[in-house]
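One chain of protein is taken out of this complex; the other chains stay put.
Let's look at subunit A:
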Amino acid sequence: MNSLSPEVALSRISPELRPLLCSVVRNGRVGLDSSSCLRITDLKSGCTSLMPGPCCDRFKLHIPYAGETLKWDIIFNAKDPELPPDFIFGEDADFLPEPSELPHLVSWDAGKPECLLQLVKELLQQYHQYQCQRLRDSSRLLFEYGSLLEDPNYGRSMEIYAGRKNSWTGEFSARFLLRLPVDFSNIPVYLLKDTALDPGEDVALLSVSFEDAEATQVFPKLYLSPSIEHALGGSSALHIPAFPSGGCLIDYVPQVCQLLTNKVQYVIQGYHKRREYIAAFLSHFGMGVVEYDAVGFTKLTLLLMWKDFCFLVHVDLPLYFPRDQPTLTFQSIYHFTSSGQLYSQVQKSYPYSPRWDGNEMAKRPHLIAGEQSLS
């Protein structure tokens, strides 16, 4: 399936329909996974082959939903661009939304560019209801859904995809996608800015796949937006616990939520602690400070002198400071190694306690520096 860039797709669309699709491909974020935009593929035309282009008026819209990608055919008529589109809901042939509950269809206005996007969102809402009704095939999964629905923290931000019942085994599967109510607003900005793409809204999604109706095979997975994942130290830094056998979502989800919240708190706390540490060093070593990271407060370089012996001290503060001990690197300004680099020595084992405040931490390296200079 050829995925077209928004610009290419728009260039092939009939000019009268272009504004409608522009809002879809540029601003089209629907559902919980708003980090992914809506995609358009398979652009075709309903006109005769003699009609000069661009005249494409029907296409396939890819919509992320509950970890799946819905592929809906949207059918316009270039000859009658003012008419509302028709839909073919792919494999969900049984999905038949109620037209009266689609205000943007009943009052379709081709002059409003966001009309199509709003209509798609309304259809998704009915699609969600349709999937929830399909959970009735499994009482266990229906219970899971009902228990989550009652919790205001999760009930409003939930997408469910009920899989097809296996005609051979009779197995029924489903996937729950929940947005975890974690506050990422206090994460330092510098941690979020080093992403290649505009991350959009910071979100953490928990996907729980039930491979059987009795919940004996449950596979959870945590999805973080790129900025959050980077801020937390990458995908390897965060491991969620396995779904307990016989457990319920209503117990498991808060557990994961708390774990993530703690992690975020660590990160935030570490930032503040680093800033405090740097501030203390600045206070103690005022004139001896060569440079320091004024954004993330992760590095500090001091020029110290001990009995006319000058040397540099580089302090590297880890992400999970003060839990993790800072690294001190002593570097000579006189001596070179055989490779032409300034002679340096790393010191990790020195008296340290994460419970010390910044001043205390600044004092201790002062003594260590003297001993190192002598050596």
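Heads up, the rule we're going with is that a residue touches a chain if its C-beta (ideal position, glycine included) is under 8 Å from a C-beta of that chain, and two chains touch if they have at least 3 such contacts; residues count from 1.
Everything below uses one rule, namely that contacts and distances are computed from a predicted model.
A.B. asks: Assign the chain not included in the display its UniProt protein name, restricting the answer to "Translation initiation factor eIF2B subunit gamma", "BRISC complex subunit Abraxas 2-like isoform X1", "Large ribosomal subunit protein bL32m" or "Alpha-endosulfine".
C.D. replies: In UniProt, the chain excluded from the picture bears the name "BRISC complex subunit Abraxas 2-like isoform X1".
A.B. asks: Check the options A:K79, A:R136 or A:K221 and report the residue that touches the missing chain.
C.D. replies: A:K79
A.B. asks: Of A:W108, A:Y266 or A:Y352, which residue touches the hidden chain?
C.D. replies: The one listed residue touching the chain not shown is A:W108.
A.B. asks: Tell me, which residues in subunit A touch the chain that this view leaves out?
C.D. replies: Where subunit A meets the chain not shown: residues 44-49, 51, 58, 73, 75, 77-80, 83-84, 86-89, 93-94, 96-97, 99-100, 102, 105-108.
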